[in-house]
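Note that one protein chain of the assembly has been removed; the remaining protein chains are unaltered in position.
On to subunit A.
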Amino acid sequence: MIITSFALVGLVFVPIGLASLSASEQVVEIVDRYDIDCIPEQFQNERLAYIQNSETNKTCTRNLIVPRKMNSPVYVYYQLDNFYQNHRRYVKSRSDKQLRSKAYEQVTDNCKPEDKANGLAIVPCGLIAWSLFNDTYKFSLDSKVLEVNKKNIAWKSDQDHKFGSDVYPKNFQSGALIGGAKLNASIPLSEQEDLIVWMRTAALPTFRKLYGKIEVDLELNDKITVVIQNNYNTYGFGGKKKLVLSTTTWIGGKNDFLGVAYLTVGGMCLFLAICFVLLYVFKPRTLGDPSYLSWNRNAAGHPS
């Protein structure tokens, strides 16, 4: 029974593993780390000063080669490393009530230290909103602009129920310390999709967030030029910034883990099944023989 179930699990797991692995292989992914390269030569030793200085030119141009044909939609992500969006103080520093409805504008209890500026409540308050990612990317292919669709990148449910359409940014980034992006005060929060995406905190210190979608196919060896506004300060805490272009399949983005794990587990199960069969063949054992019972063994005169 056990042997067959091990064999069965093995036999089922190997194909699933192969399928997952091939799905993951089909995903075309371009990852480009730009946080260091986008700092001009003369500022390499004082990156922090460079990024904090509002006078410096933060524009940076990157060239990406498409390794395989990428079918639309091509998702554009930014990836941050070593960014603890799951830190307890950070996670709690938000006011869901305030985000949802204008009526709760003053509810900023959890938002300290970004709860009030100049005595007035900040909307949206809290560290999460305050640290909104503010790098921007402009793509062009053969000097033709590649449109990045930034609509529908946030969860529909968040737009409908978590972020109010009557809540407008107020007092945002008006304090002494400016964390990240500024928001257009004339657009309601439910339409601020970058913010909504950012406010879905990541559980791990390395995470990707959706920036937009390129809705044309990219051909093999296409040379894509990206103009980056390198504004976001990850230099203070040694974080990395990466730009990611990726397609998806049924399994999601590029992730070999499930496929490899399934193949390993399937293989192990088959191996165990074979071991047990061999054990059974070479060391057969009558099950349930009462003479094996310890008290009967002693009785028969064999010292145990």
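Heads up, the rule we're going with is that a residue touches a chain if its C-beta (ideal position, glycine included) is under 8 Å from a C-beta of that chain, and two chains touch if they have at least 3 such contacts; residues count from 1.
The definition used in the following text is that contacts and distances are computed from a predicted model.
A chain of this complex does not appear here, and its UniProt-recorded name among "Gem-associated protein 7", "Phospholipid-transporting ATPase", "Alpha-1,3-glucosyltransferase" or "CDAN1-interacting nuclease 1" is "Phospholipid-transporting ATPase". For the chain missing from the display, the contacting residue among A:V9, A:C60 or A:A117 is A:V9, taking the whole complex into account. Only one of A:K116, A:R200, A:K213 or A:K240 touches the chain withheld from this view, namely A:R200. On the side of subunit A, the interface with the absent chain consists of residues 2, 5-6, 9, 13, 16, 20, 75, 77, 79, 84, 86-89, 91, 155, 157, 160-162, 200-210, 246, 250-253, 255, 257-258, 261-262, 265, 268-269, 272, 276, 279, 283, 285-296, 298-301, 303-304, using the contact rule stated above.
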